[in-house]
Structures are given as C-alpha cells and as structure tokens.
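All protein chains of the complex are present and in place, except for one that has been dropped.
Note that the chains are named A and B in the order they appear, and that numbering of residues resets to 1 at the start of each chain.
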Amino acid sequence: MTDTMSEETPTEEQRPLGVYTRPKGGNGWRDWVTTVDHKKIGILYGAAALFFFIIGGIEALLIRLQLATPNGTVLGAEMYNQVFTMHGITMIFLAAMPLAAAFANYLIPLQIGARDVAFPRLNAMSFWVFLAGGIFINLSWLLGGAPDGGWFGYAPNSGIVFSPSVGMDFYAIGLQITGIASLVSAINLTVTILNMRAPGMTLFKMPVFTWMLFVVQLLLVFAMPVIAVALFLLMFSRQFGANFFNTEMGADPLLWQHLFWIFGHPEVYILILPSFGIISEVIPTFSRKPIFGYDFMVFSGIAIGFMGWGVWAHHMFASGIGPLSVAAFSISTMFIAVPTGVKILNWIATMWGGRVKFSAPMLFSVGVISMFTIGGLSGVTHALSPADTQQTDTYYVVAHFHYVIFGGIIFGLFAGLYFWWPKVFGHMLDEKMGKINFWVMLVGFNMTFGPMHVLGLQGMSRRIDTYSPGFGFEAWNMVATIGSFIIALSVLIFLINVVVSVKRAKGQPPCPPDPWDARSLEWITPNPTPEHNFDEIPTVESLDEFWHRKWGTDDEGQIVRVATAEEVCQDGTATGVHLPSPSYWPLIFAIGLPFLGLGLIFNLWLTLPGAILIVVSLYAWIFEPVDDPDGPHGEHHSDKEEVSQEASDV
Amino acid sequence: MSEETTTGLSHNKLAMWVFLGSECLLFGALISTYLLYRNKFYDGPAPGDIFDIPFTSVSSFVLLMSSLTMVLALSALQKGDIRNNRLWLLTTALLGAVFIGGQVYEFTTFIREGLGYTTSPFSSAFFTLTGFHGVHVSLGIVMIMSLLISSYRGKLTKKNTETVEIIGLYWHFVDVVWIIIFTVIYLVPNPTS
Partner (left out) sequence: MSTSETRTEDHEDHEDHEDHEHPSDQKYMQIALLLAVITAAEVATYFVHIGPALIPTLMVMMVVKFFIVAAWFMHLRFDSKMFTRFFVAGIVLAVSVYFIFLTVFEFWTKG
C-alpha cells in the first residue's frame, strides 16, 4: 500500500473524515457484524444459507403433507400457492446460491494464494445485503401474505390484477435486493481471481473449483442485470401502474417470460457449476489421481457458460412462441447437453483405476454424478419439444428439476461441507454419521422425487393444491411424502453430526493439516485457517501444487512421498501481516435497503430512514480508509509479496 | 497504480469495466423492451407525434460535450493542474445538469400533451428507459460533485487521477448509452397515430 490515503499516519487533529473508533479484531458478536475477512464472511454466508435451507425444507414438508392424500386440507389453496412459491424462492435464491457463495468466498482466495478478496468491505456488504433481502422477502409472511405467483413469477399473472396481495411486491423488491448482493459479489470475485493470484498461479493452474466459480461469477455479472430489469418492470407495473404487462393495451404477455428466462437459464448454471467445482476437487482427492482431462473440464465449463445464453426459450415451448423458435431452441438445447456429458465422463474417468476411498465427501460426489445424470436425461427428454408439450407443468418437470437441483446441487454442496469442514473449523465431522447421512438422504431423495416422474406422466399437474381420489395418484403421492420426511431426517442427522463433532472437538487440539491428502493450495495453511491465510504466499509451479509438494516420482516412475504434510504445511504463526480493518458501514448500508422496500410497498415516508442510512453509510465508507489509523499495524512487512497481496480501498 | 496485481491492472478500474460490461445487458433489456412497445401507444400519443427532435438534439449535444470536458478534467489532473481540473469537473457537472434539466422539461411537456407514465405500454417503456438513463446521469453528477468537494478539501491531487479516470469511465459510458438512445429511439422514423 504505497500511496493510498492511509499512507500518512494521521495525528489526532487530521484523522480522515469518517473514521470513528473502528471495531478491533476478535471473536465477539461485534467482530462478526463488522468483519471484512473473507473467511468469516464465508462462514456467515454458510450459516445463513443453511438457515434458509431449513426454512425452505419446512415449506417443502408442508407441501408434501398437503399432497399426501387426496383432498388434502393442511394448507388450503391460497396458502398452498404461497408455500410453494416461497419454497422455490427460498431454496434457489436464499439457500443454493448463497451456499455456493459461502464456498466461493472462503475458498477462492485460499485456492489462488491470496490474503483476501479484492474488495473486502464490498464483500461484507454483499453478505449483509443478501441477508437483508432474505429477511425482507420472508417478512411478507407477517405483513400481508407471501408471494404466490410461483418462483418465476410470470406476469401478468403476478400483476396486481391476479395477485392483489402485497406478496409479489415483496418478491419484486426482495429479489432486487438479493440481486444487488450477487452482482457486487460477482464483480468482486472476478477481480479477485484475475488480479490476486499468487506468483506462478496462471489461469490454467487454477483448481477446477476456482475455474467453475469464475465462470459462475461471469454469468452473474451478465445475467443479474437482466432479471433486474424484469423485476423493475414488474415493480413499476404493480407500484406505479406501468403497462408493461397490460394486455388490454396491447402489451405482450411473453415479455416477462423472455426476460426471466434469459436470466433463468444462465441461473441454472450459476446454481450447478459450484457443485461441479466441488466434486471436481473431491473426486481426484479420494481417487488419488489427478483430475482426468483438466483442460476439457475447464473448457466444457466455459462452453456451458457460453451456450447457456442461447437456450432460454426451452422453458417456453408451450407458450406459443412459434414453430421456428421452438425448433431452434430445441436444437440448441440438445447441443448444450454435450459439454455436460463431457464432465460426467471426466469424473468417471478420474475414478477409473484410482484407489477410490468412499469417505462421506466422496459418497456425496458419486451421488451427484449418478443423480444428476438421471436428471440430465429427463432434461433431454424435454429438449424434444413434442414430448415437452406433454410434460410441461406436470410433476414430471418437478421430478426433473429436483434431480438436478437436489441431486446435482444439494448433494454437491454437502460433499463440500464434509470435505472442507476441517479446513474451516479445525475438526472433522463424524465420518460414520456422514455416511449414514448420505445413505438416508439418497433413499429419501429417490423415494420423494422418483415417483414424481410417474405422477407427471400420469397427468398430475404441478402447482395444484390438491387432487381428487381415483386418478391413481394416491399411492405415489404417499410414497413421495414419506420420502420427504426421510430427507428431513437426513438433514437432522447432519445437524446432529455438527453438534456432536463440535462437542467432541472442544478442548482438543485442532485436527492435523491435510486430513484427506488433498491437492490444492488451501490445504497448505493449517486448520482452521489463520486470520492472515498464508504465512508466506506460496510460489506456484504446477496444477495441484500442494500435492506435488508432497509427492514425486522415483526412478521407476512410481509415485513416492517426498515430504509429509507437516513438512509442507505452514504453521500459521506469522505475525505483523497487514490486513484490512473491519467496518460498520457495509452492515449499515444493508439495513437501509429493506426500509426502501417497505417504503415503496406501504408508506413512502419509510423510505426516508432507508435513504439516510444508505447515503450516510456510503459517504462514510468512501472516506473511511481501508486501514484504521488507530488499528494495530504490522510491525514489519516481511517481504514484497505481502505488500502485493493487499486489497484495494473500496 | 499502487498495488502489484497479477495482471498489472488496478482492482478499481478492472471492477469498473466489469460493471460496465454488466450495464450493457441492463440497458439492452430496457432498449429492447422499448422497441417492442414503440408502436403500442393505445389511445395515447404516438412517439412520432410527440418527440421534439430539435430540442432533444440540443440536449444530446450537451451530453456529448460533457464527455469532452470530462477528459479535459482528467487530463488537467494528470498534469497536476488542479485549477483546470476543478474548472472542467464543474463544467461537466453543469452540462450534465443541463441535460437533466432538459429531460425534466421534456417529461413535463409530454405529460401536458397527454403522455403520462400509465398512458400506454409505449409511454411506460419510454419513461422507464429514459428515466433509468437520467438516474445514471444524476448519479454521475453526484459523483463529480463529490470529486469537486474533495478537491476543495485538498484531497484531489495528481495521486488520485485514477479515481477521476474511473468516474470518467462511468460518465462516458452513460454518454455512449445516450448515443444509442438518441439514434434508436428518437432519430429512427417513429410511428405516428
């Protein structure tokens, strides 16, 4: 940091504007709400996402209870609409995306050998804004009814005429808020990956996980503005009477659908690629082989990212977009299956001939490969537009997307939780319970969603609150409901595992470095990762740098150990490493946003405190230097690298 | 730039460019929505009835010239010429304000002539697109004014050229968007009722 504002150490009189007593490092609640440490922010993301995952899960159970028997009365039609809509929104925007953000935040800097992200305070802001948005959307339950127009909120159905409660207002504004969080975080991580790699870490030495998340960030950068516009149009229509979806005046009812799915299909890859990245780390580690076809893995990820922009209208085959469009999008959709297939083959080839060890993370990863393949195949059946005309809006589609979403994403995220838990918390999760967790989840998952294929083909429509007896729906619905409670049990087992493992680890020394004989750079730091990440920024020579420091080949070409993990790993004892100081402003900024939203919905006066919080926090933020002049400064900069790793002052 | 980064590029500037890449899709969506609705004017005035091309030409020209003054402000600061830097920043902000003033005038005239926000899909799309652009210009003015304030507090010196450059990038981008809007929305022959 050679020439930013903080260079001159200010005296009492000339403290820069906006610097009040800054929070200091530590572990109290105040340190968590003011932290700018990418690891703490990652943990916050993870905790919030798991919380919302449980909320969304409870909503799922309510849906299944309502549908367990014909003529169900658990929820009633109006409540049912709200519950399935909130279930979808919560799972996608408040659970799956932020859980991926948790991994991205925690791991990307470590995998590329950086001390933090490019913009630490913006990173904190992204988290708080996401949380504010999540809480805001859920406030709708108390303030007049939750959104009820489905997670993709088709206008004009989601307009004021057909959805008169405030629910869809919360949807339009709430998703706008979480969208800001995603966009800001995506820009931040893009810059981080491009600009903060350790010496020698070229783009093609980055771990596949980092690569996949890099593609995700680029997708977010370009997709978030599209849904932002769609949500603005909806919000302006509902709040100010704009006529974007007013068909009586000649507006086109397909406008929303197109905008939503131009965002929506890239969003699908935003959801799945993190999971692909996770299992691309887990599978080589537990197969004790390098990933098969690293280049193919990376390029197929990039290809998916590109092609994902040209298939959106496959969600609209039944919307009357015309035969030519249907044909074109049908074909492009079949093409996009190719790079995905490449990935699946690569994972299988990685395991092939390896000494595979089925620990819990590996089980979940194999679960991803198998369940995602089922979901992918049913997906290809609706790329064929004539078949899709039969399947769309039935339970067949619900089955399909849960095989990819739950089977592909949630299993992958669980693989990541088991794999990196020791890295983050310094103790292992119980392996036996982990395995039980996996098998229970696998059984419950297939019991819940397998039968939905049948139900769909039998003609049971999606988003109906109940059905009459006598269509042959009863048995499979009951099976699905029982299955959903088995899934709930598996999540409970996970939570118990966490509690038990935390208790067991109390008073114990942290687990030794490198519990899995892992391959990438994050494991070179001790467990749990020290606040400054690396004692010394490593110089990277190869892909799988960490593994290559432990293993070499002897004269016969046999792989032999050249160093123990203890020898290779850093001990985390460096002192005087310069880190950005915590800040209150990201949190205060985030608190302002829900007030703006509430003001727009209920009473414009409420926007006033929101606007004040936002303006004040922004200005205070800008004039607050990254480094607290009162804060503890490093006594020495140990070397040049350290200086180079510092974050920017935004 | 102060920091050694992998690419040699500054974090802030790279972030601004990534953001501008993102903004392309935002304005793209708004412009496409407008195009879809330009002849959906229902009972209200049509674009061809109501646009005042000479007037908008003048305000477009004003915005275009504000891009010139913005680069001159940057260039002055690069030479360490604080006085001219302030002068050009102020001019840029003023030209921006003139543009916004013109937009307010245009909007009020339209409303007087019967084109309200809720008159037709065309009117909603028109006001939303140009309104979004106007908000971007206004934010730019706020940023430039903030630069001026910190300049008068003695904080905007040669060291900070990059800050000015980045805000300039934003400002030029907003100008470039207007170049498109001016042609596609105003100059291309418009339907009349």
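Quick note on the criterion: a contact is a pair of C-beta atoms (placed from the backbone, for glycine too) under 8 Å apart; a residue touches a chain by one contact, two chains touch by 3 or more.
As the structure is a prediction and not an experimental result, all values here were calculated from the model.
Participant: Out of A:F119, A:Y171 or A:F222, which is the one that touches the chain we can't see?
Facilitator: Only one listed residue reaches the unshown chain, and that is A:F222.
Participant: Among A:M125, A:I177 or A:A313, which one touches the chain that has been omitted from the display?
Facilitator: A:A313
Participant: Looking at B:T7, B:T108 or B:T157, which residue reaches the missing chain?
Facilitator: Only one listed residue reaches the unshown chain, and that is B:T7.
Participant: Looking at the whole complex, which of A:V74, A:L254 or A:I436 touches the chain that is not displayed?
Facilitator: Touches the omitted chain: A:L254.
Participant: Which residue numbers on chain B touch the omitted chain?
Facilitator: Contacting residues on chain B, toward the hidden partner: 1, 6-9, 13-14, 17-18, 20-25, 27-29, 31-32, 35-36, 39, 53-54, 57, 60-61, 64-65, 67-68, 70-72, 75, 78, 161, 165, 168-169, 172-173, 175-176, 179-180, 182-184, 187-189.
Participant: May I ask you to list the residues on chain A that touch the chain which is not drawn?
Facilitator: Against the left-out chain, chain A lists 194, 200, 202-205, 222, 252, 254, 258, 262, 309-310, 313, 321-322, 325.
Going forward, only the chains that are shown with their structure count from here on.
Participant: Where on chain B does chain A make contact in their complex?
Facilitator: Checking each residue of chain B against chain A gives 2-7, 9-12, 14-15, 18-19, 21-23, 25-26, 29-30, 33, 36-37, 40, 42, 117-121, 123-125, 128, 146, 155, 159.
Participant: Can you name the residues of chain A that touch chain B in the complex?
Facilitator: It is residues 1-5, 118-119, 183, 187-188, 190-191, 194-197, 201, 221-226, 228-230, 232-233, 236-237, 240-244, 246, 249-252, 255, 259, 262, 619, 622, 640, 643-644, 646-648, 650 of chain A that touch chain B.
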